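What follows is one structure encoded as structure tokens, with my remarks underneath.
Of the protein chains in this complex, one is absent; all others appear in place.
Every chain is named by a letter (A and B) in the order it is written, and numbering of its residues begins at 1.
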């Protein structure tokens, strides 16, 4: 199966380790053995966490954009409704979730169903609200984490000021020669990774050090600061 | 403590990675330090997933068979009722579970209580509905996974056609000289394994490659195909 998925992730944290801005959104194409994105589209978004419930619409649009470039058999969205068809998701199926979350979802549901219907019409494939059960969603999350490091580094270089970047759940970043790899630390996901190519060699201009988010177990953070040039 | 436990597991998947047939059932005897089965009985079952709620009765019968061969202090069943005595489990205690699951359980409960009472009478030991809290249940699950690889390989050789075998939750298989070891990938279970001896050297006749089940995070699958003989 060729699966297209999307996610947005990694967040700039304030000094109390609270998420303020979501940094990156990506869509990915994943093929067997489902360990890394084969193709992807990545975007810096720096979107306020308070508005993050609307990001799912943009994630679906990114899936649509990727479908213009490549074929796929199904789309996996980061919404956890047991793999229900997005196109057929009705307000009744939302009755199990909190009223606040339901309010947000009802607002975006018409738009989501419209895009899912478009994808079905044009490409003949389904959009599933599968969320936490999907490996491609996790790969999208890790890929977003990898790009977020590049985007945060660009911001640090441009603004000459450090940032604290909260990484996605249970993963860690490793710099390699031509980019950054984000490895899952979840059991049975030891071989799942996200990768972002550092084509502008932005990582050479910053220093980063890893720490644990003390107020959110399982979440790691990177302190990214401008590299001090030797005089 | 000498603990006897049982489980059935690993499933043949269809092309959408959905479980179709449960492949193996085993009962195991586990002793300190509780890391591997000391004795066991294994059976190929290839039972339809739709009927899998009845497998628990057969699992208990396999425990009974193992008790004929070896002594034990207690039986651990893969039913999660906080370690309640199987013999005393009443319909009232099932009130917390879904009505569908309760329906299935009520159907098998008289038979289960009967076997548990027999075990108590003959061997003087209790049958506990401890399920997910039990390490021996996990060892039974991994042992079933190891045997399922042998049974699936036999099927592949016999039918000259590949299968996709979904492994138990969070584990991976490793071929060793005389068989196959299934290692747990769950935190703090790094030293728990299931083992199946490949006495008929069936594994030499197949090729297998591991992939992730894209629709069920934490589950790995093996694509097992007949080995192509050099001409």
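Definition applied: a contact is a pair of C-beta atoms (placed from the backbone, for glycine too) under 8 Å apart; a residue touches a chain by one contact, two chains touch by 3 or more.
Quick caveat, the model's predicted, so the values are computed rather than measured.
Set against the missing chain, the residues A:106, A:176 or A:215 yield one that touches it, A:215. Shown as candidates are B:54, B:88 or B:133; the residue that touches the absent chain is B:133. Residues of chain B in contact with the chain left out of this view: 1, 3, 30, 32-35, 76, 83, 130, 132-136, 138, 186-192. Counting the whole complex, the residues of chain A in touch with the unshown chain are 15-17, 169-172, 185-187, 209-220.
What we mean here is this: only the chains that are shown with their structure count from here on.
If you lay the C-alpha trace of chain A over that of chain B, the rotation comes to 120 degrees, to the nearest 5. A separation of 36 Å divides the Cα centre of chain A from that of chain B.
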